[in-house]
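Here's the structure we're looking at; comments come further down.
Note that one protein chain of the assembly has been removed; the remaining protein chains are unaltered in position.
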Amino acid sequence: MSFTQFQKLPAYYRWPILAFVGIVVLALVQELTGQGLLTSTTTIQTALKWAMPILIAGLGGLLSERCGVVNIGLEGMMILGTWFGAWGTLQFGSPWWGLFFGILGGAMGGLLHAIATVGFGVDHIVSGVAINILAPGTARYLSDRVFAQMDGGSISQSPRVESLGGFTWPVLAKGPDLFGRVERLDWFIVSDVFGVLRGLLFQMSYLTAIGLALVPISAFLLTKTRFGLRLRIAGENPLAGESLGINIYRQKFIGVIISGGLAGMAGSLIVLDLAQLYRQNQTTGRGFIALAALIFGNWKASGVLAGAVLFGYPFGLSLRDLEGTATRSLLLVIAIALVVVMVWAFTKQNIADGILAGTVAVGSLLFFLFTNTAPSWLPGTMPYVLVLLVLVFASQRLRMPAAVGLPYRKGGS
Amino acid sequence: MNTSWTRRLVLALAAPVSAFVFAFLLSSIVLILSSYNPIAAYSEMINNAVKLESIIDMLNEATPLYISGVAAAIGFRMNLFNIGVEGQYQLAAFAAAVIGAKVVLPNGLHMLFVMGVAMIVGGLYSGLAGLLKVTRGVNEVISTIMLNSVATLGIIAGLFPRFLEEKADGAVGLGTTPLAETAWIPNLNGVVQIFTRDIVKGRKLTGILVVAIVVGILYHLFINRSRLGFDVRATGMNPLAAKVGGVPSKKMILLAMGLSGVVAGLVGLPDLLSKSHSYDQGFTKLRGFAGIAVALLGRNHPGGMVGAALLFAFLNTSSGVLQISKTASSEIVTIMQGIILLAAVVAYQMVAQVRQREEIKAASEATGANA
Amino acid sequence: MSTAIELIGITKRFPGVIANDNINFSVEEGEIHAICGENGAGKSTLMKILYGMQPADEGVMKVNGVEVDFSSPTDAIAAGIGMVHQHFMLADQFSVIENVILGSEPTTVGGILDFDTAKTHLAEVGDAYGLTIDPDDFVSELEVGERQRVEIIKVLYRGANILILDEPTAVLVPQEVEALFDNLRELKAAGSTIIFIDHKLQEVLEISDRITIIRRGKSITTVNAADVTAGDLAELMVGEELPSPETTESTVTDVVALEVQNITVLDEYGRPVVHDVSFKIHQGEVLGIAGIEGNGQGELVDAIVGMERPLSGSVYLGGLDVSLKSVRQRRDEGFGYVPKDRHEAGLLLVAPLWENAALGHQTKPPFAKGWWIDRKGSHQRTDEIRERFDVRSPNADVAAHALSGGNQQKLIIGRELIGDPKVIILAHPTRGIDVGAQAAVWNEIRSARAAGQASLLISADLDELIGLSDRIVVMFHGKLVAELDPAEITPRLLGSYMTGAALQGGAQ
Partner (left out) sequence: GGGSDDVSTDTTEAAADGEGEAMEDEAMTDEEMAAMEDEAMDDEAMDDEEMAAMEDEAMDDEAMATGDFNVGLTFDVGGRGDQSFNDSAAAGIDLAESQIGISSSEAEPNADGSNRAELLQLQADNSPLVIAVGFLFENDVKTVAGDNPDTNFAVIDSPMLDFDNGATPFADNIAGLTFAEHEGSFLVGAAAALKSETGKIGFIGGVSGFGLIEKFEAGYIAGAKAVNPDIEITSSYITEFPDFDGFFAPDRANEIASAMYEGGADIIYHAAGGSGGGLFEAAKSVSEASGSKVWAIGVDSDQYNTADDEVKEYILTSMLKRVDVAVFQIIHAQAAGEFAAGNTVYDLSVDGVGYSTTGGFVDDIVDQLEDFKAQIIAGDIVVPTEP
C-alpha cells in the first residue's frame, strides 16, 4: 500500500495501524536495550492517565475551534474545573457530583469566553488570555472562602477528595485474563501488543473510559449529526450557514460552552483521578498543551488523541522510569522514527526534509549512545521536543477550520 | 476642529475608563461578599500608592512589564502571537548572567555587553520560532509554547548546575556567579531626589527604567514612523496586500519575531543589573505572560502600554499592602487584573464599532456631497 | 397570473446610508424579473430583506398575497423563497451534499444525519432540472460553474419556487452563462418565479421578462424587457448614457516594454499550471489575456510581478532581466499592479487612505524619506490621488473600509498609476464596481496607454477586454492557445476559445 493510499484511509483504520507500527518500534527498541518498561501494562496505563486531561481538554479545544472560536483560555477553564471538581465532590459527597460541577465550572469559563468573543466580538486570543488570568485568581479566592474553612483544606488546596475509581474489563483483563495470558507468553511483538491492550483495559478509571469514548463520540457528533454539521459551518463559513437560516451565534455559544465544559472535565479529572485533591496551579500548563495536541491532530478528534498520547507517553514513562533508562531508550525510538521520515522524504525527493530528519536522527542516536541514563532534564522536556519535531515535519499538511479566529457579525461584512 | 478633538479624546478614554469603573464595581462586590470593606481596601491602596517609596516600587515593577509588553506587541502588530517571551527572557537572562560573569570589561561597557548578550540570545531563540514558521510552516503559538518549556525545563535546568557559583560549605542558595560591579546599572535615585525628597528605606529606582523608555521610544519610531515598521504593520493588517506591495513576508516574520525576542531579552535585566546580579533561585518569572496582558490592555500602543504597565504594577504592589493591613486578600488583585483586561477589551471593541460607524457615515457623506 | 412577491414601502437604513428608500417592487408568478442598478444602489440589501437575512426598518412584504414577517432565512425558506448570493455561500471543506442539506437536514433518531435520504432527494431535484453533481465531491475541488450549480441546487433542494439570484453571472464565461440561462428557463417552465440581479445589461435583456431599476436606494421604474435597449437601461440606472470601453486610435509603439519568455509554473502537486508562456508588450499597448478563471492567469501574473518564483522562464522589463528580483525591486523598476481582489490583496482595510496609497511605494519619495515614512509627503500625494482619480472620501485619514467599492478601486488604480510605471498589470480592474466608476477607470487606462505605458489586462468582462485591448491572447489550461485581434472578435467567439471549443485558425 502506498503512502497516499494509506493517507486516504479513514481515521479509524489509519490510527490503529500507526499505533501498531509504533508498538512494533517500541518493542524492537525494548529488545535492543533490554529493558521492559516501554510497553509494559503499567507504563501504558500511566501514559493513558496522563494523556487523558490533555485529550479531553483538546477535544474541548476541538469543539471550540470547529465552530470558529480560538480557545486559548482552555487552561483557565481547566483551572475552574479543578476547583469545582473538588468542591462538588466535597459538598455533595460523590465524585460524580464533582465531575458534574467541574464540567459546570469549566462551562462557565466557556460562557464567559463566548460572551466576549461571540457576543461582543472581542479578539479570541485576548479574551482567552484574560480568562487565563482571571481563573487562577478566582480559584484561589474561592479556596480561601471555602476550602480554608474545611478540615484539611487551605487557601491553596482542598481536603482529600474521593477518586472516581475504575473497573477492569472482565474476561479480557480479568478472570480468564486472555490478554494477560498472551502478554505473559513473552512472544516478541505479540506479547507487546497485548501488553499494551491489557494496559488499556486493566483497572481502567471511569474517566479514562469516558475520555476515550469521547473521541469517537465527538468525531461522530461533528461529522454525522445535524448538530455537528451546523457547528462546523460556523467555523468554516458562518455566512453560508446564516444564509440557510442557521443561528450562528447559537452554534458558537453552544460550541464554546461545551468546549469549556470539556476543559472543566479535564480539570476535574486531574483532581478526581490523578491527585485526589485540588491543589493550586495543578494544571501546570496542560491547557496549552491541549491546544498543541489539537493543532498537532489537525483539528480532528482522532488526531487530538494521537497528540495527547504523544505528550502523555513520554511523560508517563518518565514517572514510571525510576532509573531513567527507559526514557533514554526513547531517544533510539526517535532516531528510528526520524530515519523512517528521512527515507520517506528522500523517496519523495524532498531533499531538505530528508537531510533535516537525518541530522536530527543522528543527533538523537549519538545522544543515546553517549549516555547511560537520561539526564534529569530530559523526561520533562521530551514531550515538548517531540511535538516540535512532529510539527516541523508535518505542519504543511495541517488545515485549520477556514473561519477560525475571525470575527463574525450577523448580516455579514 | 476643537470639538472633534475632544470627541476623539473622549472616545479614546471611554474604553479604559469604563473598563476600570466596571472592574472597580465588580471587585467591590467581590470584596463585600468576602466581608471586606471595599472603601477601606481602596483607600489603603491609594494611600500606599501616593508614597514616594511605593511609587518607586511601582516603577520598578512596571519597567520589566512594559518591556515585556513591547516585546509581545511587536509580534501582535504583525499578527504573530509570540507566547514565547516567557522562555526567551529567562533563557536570555540566564545566558547573559553566565557569559557576563565570565568577562572583564570596563564600567558601563560591561553593562552594555550583558544587555547585548541578552538581546542576542532572546532574538535568536525567538527567531527560531520565526524560522520554523517561515521554513516549516509551524504555527508560532504552538512552537513558542513548546520552546518555553524547552528553555526552562530543558536548557536552563540542564545547564544551571554547571554554572553555579562556588559557595563556601554550608551556604545555601543557588545562583550563577554574580556579575562584577562594572556590569551593574546605576540607580536613578539621584535623579528623583532632585525633584523631591530623599528616597528612604533602601528603595532604588532601577536604571532599567531608562532602558524601558528608550525601548518605548524606539518602538514608537520603528512601528509608526519607519519604513520597516510600515512593512510590519502592513503585513499584520493584510499579509497578501503587503506582499503585493512588495513587502517580503517571510523576512518580515523573521524580523518581527527576532525583534520581539531582542526586546524580550531585556525583560530579565532588572534582576541581573540592579537586583541580585545573578540568575538565581529568586529570579522573577512569569513576566512574559504578564507582558501579553500589558500589550493587550495597552492596545500595542507605546503610550497605552505605559498606562497598562503602570496599572498592573499598581495592582501588583498593592497586593502586599492589602495583605499586611488585612484590608483584603491578595487574590483580589489578580481578579481585578483579569476583570479589567476582559472589560477593557470588550469596551475597546464597542468603542471601535462606534468609531467605525462614524467613519462610514463620514465617508458616505463625503460621497454624497461630491456626487 | 398572480403576484408572487410584493414589497411595499421597504426602507432600510445603515449608518450614514439609506440603502433602501421606500422601495415598491412586485414580481409576478412564473416570471423572470431582473433588478438593475449601480453598485451600492441597494439591490442586495432589498433581496436580503426579502430573504429574511436583514430586517427592514419600514415596509410590508407579501408573498403570494399573504403578508409575511421574516425573522430569519428559515422563515423565508418555509415560504418557498430561496436565494443564491452575490458571493458563493459554500463551505470549501464540506462535501456537496453537506453544503446542500445544511439547515434542512434529514435526520434519523437523535439528530443523526440521514445521508441516504438526502442523496435520493438531491438526485430527484437534479434530474428534474437537469442539474447533475456528485454529492460526495468536496466543494474545494469544484470549478466555478459547478459551484454555481451547487448554489442553485441548494435552493431547489429546499423546494423553493421563488428564486433570488444575486449577480450569478459575474464569475461565469459566456458558455456557462448560456447553460445557466437554460437552467433558468427550465425552472421558469416548471413554474418557478425568478428574481435576477445583474450588471451586464445584455444578459438582463436576454433572460428577463421584466426589469426593475433601482437607483440610490429608490425604485425608479419597472419595464418590460422587450420594450427597452441596453442604452435605455443604463440611462435609467445612472441618468446618463452607457459608457463604452472602446479605445480610439492605436498608440502602440515598437519599443518592447515587457517581455515574458517561456514561463512555466508548477502547482503544489508538481503539475504545470502555466506552461511555457511567452509574449511581449510594447509601450503604448494593452495586451488582454482572456481565459476562464483557473487557467493559469493568476499564477502567470504572480510570476511576472515576482510573487511566486516560476520553475523556469524569464521576465524582462524594458530590456532588463528582472527574473531574479523581488516584488519590491520589480516595482521599483517600473511595475504597477492592480490585483484582482481589492479586499483580499489590494487594501489595508483598517488603515487610513494615506497608508493605503503608500503601500507599494513606501520605499520612495514622497512616501518615504530615507528609512522613515514621510507622513506629510504621503498625505500630499494621497490628496493628489483623491483629486485626480475622484476618490470620494472626506480626507486622507479615513480608513479604507469606509469607502464604497468603486472608490476603493479608484484609490488602487490611482496608487498604481500615479507613479507612472513602465508596465501596469490590471487584473479585473472594474470587477464589481458601478458604471460610473467603471468609466472613470477605463479613462485612466486609456490615458496611461496614450502616455506610452504598457498594460497587461486580465478581465472576465469580455466587452471590457475587447474594448480596451490592442491585442488579445487566450489562455487555456496554462497555455497561450490563441492570439486574436479585438477588432475582429465577438465576445461569443472569444468565449469559445476560452472554453477550448475553438482552435486558432479554427473550425468555428
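Side notes on the structure shown:
Note that the chains take the letters A, B and C in the order they are written out, and that residue 1 is the start of every chain.
Everything that follows uses one rule, which is that a residue touches a chain if its C-beta (ideal position, glycine included) is under 8 Å from a C-beta of that chain, and two chains touch if they have at least 3 such contacts.
Quantities reported herein were computed from a predicted structural model and do not represent experimental measurements.
Although one chain is omitted from the display, it touches the following shown chains in the full assembly: A, B. Screening A:L111, A:A148, A:L178 or A:L398 against the full complex identifies A:A148 as the residue touching the chain left out.
Here one chain is not drawn; of B:N300, B:S319 or B:S364, the residue touching it is B:S319.
From the set A:Q282, A:S302 or A:S395, the residue in touch with the chain omitted from the display is A:Q282, counting the whole complex.
When the full complex is taken into account, the listed residue touching the unshown chain is A:L274, out of A:V146, A:A209 or A:L274.
What chain A contributes to its contact with the hidden chain is residues 42, 46, 49-50, 136, 143, 148, 151-157, 159-160, 163, 203, 270, 274-277, 279-282, 284, 316, 319-322, 376-377, 380. Although one chain is not displayed, chain B still touches it through residues 53, 57, 61, 64, 152-153, 156-157, 160-161, 167-174, 201-203, 275-276, 280-287, 290, 316-317, 319-321, 323-326, 330, 333-334.
By definition in this document, only the chains that are shown with their structure count from here on.
Taken as a contact graph, the chains are fully connected, with every chain touching every other chain.
The greatest centre-to-centre distance from chain A, using averaged C-alpha positions, is reached by C.
Here the spacing of chain A and chain C, counted between their Cα centres, is 45 Å. Each chain gets one centre point, the mean of its Cα atoms, and the points for chain A and chain B are 31 Å apart. Residue positions of chain C touching 2 or more other chains: there are none.
Across the assembly, chain A contributes no residue that touches 2 or more other chains.
Contact residues on chain C toward chain B in their complex (touch as defined above): 14-17, 305, 307, 326-328, 330-332, 337, 339, 344-351, 355, 358-360, 362-363, 368, 371-373, 390, 392-394, 398-399, 401-404, 407.
Within the complex, the chain C residues that touch chain A are 48, 51-54, 72-77, 83, 85, 89-94, 98-99, 101-105, 107, 110-113, 154. Remark: chain B residues 225-231, 233-234, 237-238, 240-248, 356-367, 370-371 touch chain C in the complex.
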